[in-house]
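So the structure is just underneath, and the comments pick up after that.
Complex shown without one protein chain; remaining protein chains in place.
The block that comes next holds chain A.
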Amino acid sequence: MESTTNQAKSVQLMIQQNKQKRNVRKTTESLIPTFLLISAVISVLTTVGIFFTLLRESIVFFSEVSFAEFFLSAHWSPWTGSFGVLSLIAGTLLITLIAIAVALPLGFASAVYLSEYATPRTRKVIKPVLEVLAGIPTVVYGFFALTFVTPILQSLIPGLLVFNALSAGIVVGIMIVPMIASLSEDAMNAVPNSLREGALAMGATKLETTFKVVVPAALSGIVASVVLGISRAIGETMIVTIAAGASPNLTFNPLESIQTLTSFIVQGATGDTSFGSTIYYSIYAVGMTLFVFTFAMNLLSQYIVRKFKEDY
């Protein structure tokens, strides 16, 4: 008699425990998506934070320095009170032009070679090694530009300054080669073999097949990779900070020392800039300019891929 009540009790207990377990599970099941959603929202908050930060501090900056001076004057000398961002933009564009002039032919040719000419085995070796280039910290590239590339260039070009746009631009270009090569190769690899075989069967050489069939078919991906490369070159910081100098110049002479948007931010953040000074706010105005440039490039790249993507 007693044992049955015990059993009855334990069964009751078990039912209760099961109920509790189910309740706990029910709560977890309903809480977890909420937690995951909060995590996902953090990435949105980061973007909002970036935008809010840049905008708020830039507004303070523009209450002290006029819009017209910032965007129309070419004299950037914040420590004496001149804030003309054109010279920083010119420096950034100069570096970007040199970088793309280096990276576009090298990256494109590498992509063509890896995707169309190389044997699978060669590609398996070369591609990862090329990608090591992308993993090297930019501070190391800066060191290399300053202590190796610049002396070589100086022996070739007499009168080249120690800090110059040419050396920094070349090295930035090398840095973005793997990115252009890898993305362009992906685009070319996505072109179906039937197209190649069709061209080859008509008697076209591999070169003709590549340039008349594969490249046109993959053009959107190739262009998008170059636009991304441009964006990367605009936002690159350490190479230009170390090797291009800190002389804001409205010049397109690559032999001169310049300053870019990014390297000014580094200078402003490390110098004796006190919180709340006009120079402090100018860092954000420059950051905003940089953000707008790179953001536009990233959107453009995504747009090109979406809009002109060929489906086979």
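Operating definition for what follows: contacts are C-beta pairs under 8 Å (C-beta built on N, C-alpha and C of every residue); 3 or more make two chains touch, one makes a residue touch a chain; residues count from 1.
Note that contacts and distances are computed from a predicted model.
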Hidden chain of the complex, named as in its UniProt record, picked from "Phosphate transport system permease protein PstA", "TusE/DsrC/DsvC family sulfur relay protein", "Cation:proton antiporter" or "NADH-quinone oxidoreductase subunit N": "Phosphate transport system permease protein PstA"
Residue among A:Leu72, A:Ile136 or A:Met202 that touches the chain left out of view: A:Ile136
Touching the absent chain when the full complex is considered, from A:Val65, A:Ala90, A:Leu114 or A:Ile304: A:Leu114
Residues from chain A at the interface with the omitted partner, ascending: 25, 28-29, 32-33, 35-37, 39-44, 46-47, 49-50, 53-54, 57, 105-106, 109-110, 112-114, 117, 126, 128-130, 132-133, 135-144, 146-148, 174, 177-178, 181, 205-208, 228, 231, 234-238, 241-242, 262, 265-266, 269-270, 275, 283-284, 287, 290-291, 294-295, 297-299, 302
